[in-house]
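Only one protein chain is missing from this complex, and each of the others stays in its spot.
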Amino acid sequence: MIEVHLWSSLRSLTGGQQVVEVEAATTGELLKELVRLHPGLQAPIDAGVSVAVDGRIIATGLSEPIPEDAEVYLMQRLRGG
Amino acid sequence: MALDDQKSIFTFVGTRPDRPDGLDKVTGRARFGADAHAPGMLHGAILRSPHAHARIVKIDASKAEALKDVKAVVTRADFAEVPFEPGLEGEFWNVLENVMAGEKTLYDGHAVAAVAATSALAARDALKLIEVEYEVLPHVTDVDKAMEADAPVIREGAADYSVPEGMHPNVVRYHESGHGDVEAGFAEADLVVEDSFVTEATHQGYIEPHACLGSLGTDGKGELWCTTQGHWIAQKTCAALLGIETSQLRVTASEIGGGFGGKTTVFIEPVALALSRKANRPVKLVMNRSEVFRATGPTSSASMDIKIGMKKDGTITAAEGTFRLQGGAFPGAPGDMTAMCAFAPYNLTNVRQVGYDVMANRPKQAAYRAPGAPMGAFAVESVLDELCNQLGLDPVDMRLKNAAAEGSKASYGPTYERIGLVETLEAAKAHPHYSAPLKPGQGRGISCGFWFNHGGETSVSLALSEDGSAQVMVGTPDIGGSRASMALMAAEILGIPYENIRVTIADTASLGYNDVSHGSRVTYASGLATIKAAKHAVEKLCERAAAKWGIPVDAVKWENGCAVPSGPNAGDFDPLPLADITADMGATGGPISGHFEATPEGAGVSFGTHIVDAEVDPETGKTSVTRYTVIQDAGKAIHPTYVEGQYQGGAAQGIGWALNEEYIYGEDGRLQNSIFLDYRIPVASDLPMIDTVIVEVPNPGHPFGVRGVGETGIVPPLAAIANAVSNAAGVRMRQLPMSPPRILAALKDK
């Protein structure tokens, strides 16, 4: 199981949980599982998210591997100038 | 990714050769957006709303259309109202609404109609004959007022899932993040400082106005030449707005006269194409400066509350920030980015940050160098400076004590990989500037700054010529000398001279999709792709050498521009230079090219520390920046001169933002300062030399260790200058810009 840390305003979409557990080997699977377990997360994921895996921020890639004991944070999609 | 395979000894990288486009740019030969002509070309002009908020009752263009010089008039009806698959939704709809008003005009300068005529003068004359009947609506331009209960609603239903119930409809996105227990943290503090800050909207101020030349036939095939940071996004957006297939529109990026984030979207390009389709002739559209200010994408304005607790030894016990950003009449103000970046330089146990995206009757904000970060840093670093002053702490020591490092938890959540903030602070402490005595009336300011950086879709091709030279095709417009950096990186891998490599910005028909030149991504992502494309070509060169020598390809390696046997057992062959392999490549297997495409995901975050000395004239309120030092982590500087240039440019723009630049709206909701005389950007006589220190803490996510450098440089200046001015004037400055009237008022209230 991978512990996924959400940003705190997402708690209202997960029944108050800020850390949720999912089974996933890639960033794409992770997002799919998040929505399956917490349908409320569909909206923020559709609006755009990044996934930080062990501190490396993955902005878009859905096939990035997630090691078993990885630290995973869901983040808002980053934008640049 | 391990650092083990990262290259650290270089032949070409880190040198400072002349840029390949230098000659064209000093002789006037370089072709920018407005420098293009086409046979049969018409000139376009755009009619803009004089009202901040109004319903369009009627547009009557019949008098304009009757003129013989006028060949087309377009309004919103000429764009893709009927959704073209996959449909105009979300951001595309916002862009269309911004490019040409629909039912309402949402800000002063919003486009309502456009004309194409046989000359620029005829087009401008024709605009005066278009009659628009408006029903003027109440407007709001201030961020705090736009959130009040009685504020006019700009668009019902624009808020997304994130906005808690009970907020004004003008609040369209909400972000909250952090960790720990801030209340407990404040209770542990010896001193808590709480304060509020305001920054005004500024403009990127690129010297080249938006310009394009578009041609679109009734067959749905088109050509577009434009000044842009990203021609693929221009292609995709224009195609969607006009209801044509993306691949049928070929977009060529001109030389770009500055962008800084402001040329990452489209404004006039779809209009030129719509006019062209209607007139059946190419149409050139060029904005004037006033249009650039009124109707492109300035920054957000911001209103912010900060609370930070500190122990007497300088340890931060808790930090809290609320950041309200106004981003014009559309969703998009980067309140979330402000919140996530504001405390990122510090290793905090207890932190909470809240960001709001608020709409108002102003032009749709666009990115401007690290969008959202500078204003947050201004507020946070001002409070840190105040804490240092009140506790008698050295501002660099305090920051070193709390600085984030590898393994510490970022304020936005994850654990940092290898980062270079501590190294920039140590360099600041050791820099002669930091220990230089100040003259009476001067103050010194320090600030740190953070930006994420970005990877993005990237595609690069590299082709070798028979004579052994190489051409590299990249898809990221060169704004600040990136062609030089690409050539250096290709030279490093191929082992041929820098001068033998020509780098071209390919058009959309010549390369796969490339994300925009933004997010400090060009040297990182296009650089990474150039390195990999060059390695791809080297693999093929080694194959040809192996075939020639009759040995296995893994017995061949590439060294100093030659194929050589990989060891004594591989055989005894003289090194085979690249040019000897390419000379007969047609007969040994065909042309040799390398290609790489990916969305690299290892951009690596970046930090900087700035030191500023400022002097305030108490009579006039005028501030002079007397000394400025930028220290920033570049990961690895490919062309150090152009890295310095990014640092200096960021600092100069920050000085403008801090001291003079602001959008000033009247009670009528109209922009009052839409020319450079009144919107005053720094001129040569305003600035000192800007000293730079390039810190190099390699980014684990790039083969040479590159971190983007374009954006971070604008994050610290606002705060560093505000701290210097506050220390010089003896009063905390809480609003930017610190223009002379605001300084005089602050001195009076002291």
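Chains: A and B, in written order; residue numbering restarts at 1 for each.
Here is the rule we go by: a contact is a pair of C-beta atoms (placed from the backbone, for glycine too) under 8 Å apart; a residue touches a chain by one contact, two chains touch by 3 or more.
Throughout what follows, contacts and distances are computed from a predicted model.
When you check the chain that is not on display against UniProt, which of "Carbon-monoxide dehydrogenase small subunit", "Cytochrome bc1 complex cytochrome c subunit", "Lipoprotein" or "5-methyltetrahydrofolate--homocysteine methyltransferase" does it turn out to be?
"Carbon-monoxide dehydrogenase small subunit"
Of the chains that are displayed, which are in contact with the missing one across the whole complex?
Per the touch rule above, the missing chain touches B.
Considering the complete complex, identify which of B:P152, B:G441, B:P577 or B:G645 is in touch with the unshown chain.
Looking across B:P152, B:G441, B:P577 or B:G645, the contact with the absent chain belongs to B:G645.
Tell me which of B:G22, B:G217 or B:P552 is the one touching the absent chain.
Considering all chains, including the one not shown, the answer is B:G22.
Touching the absent chain in the whole complex: find that residue among B:I207, B:A509 or B:A745.
Reading the full complex, the residue touching the unseen chain is B:I207.
Which positions on chain B touch the chain that was left off?
The missing chain touches chain B at positions 16, 18-19, 21-23, 25-32, 34-35, 37, 119-121, 204-209, 255-260, 286, 288-289, 479-481, 641-642, 644-645, 648-649, 651-653, 675-677, 681-687, 689-690.
The rule we apply is simple: only the chains that are shown with their structure count from here on.
Counting in whole Å, what is the centre-to-centre distance of chain A and chain B, each centre being its mean C-alpha position?
26
Going by the contact rule at the top, pick out the chain B residues touching chain A in the complex.
1, 160-162, 164, 174-178, 260-262, 264, 334, 336-337, 340, 352, 366-371, 410, 412-417, 452-457, 518-521, 599, 601-603, 605, 701, 711
In their complex, what parts of chain A are in touch with chain B?
It is residues 5, 7-9, 12-13, 43-44, 47, 52, 54-61, 64, 71, 73, 75-76, 78-81 of chain A that touch chain B.
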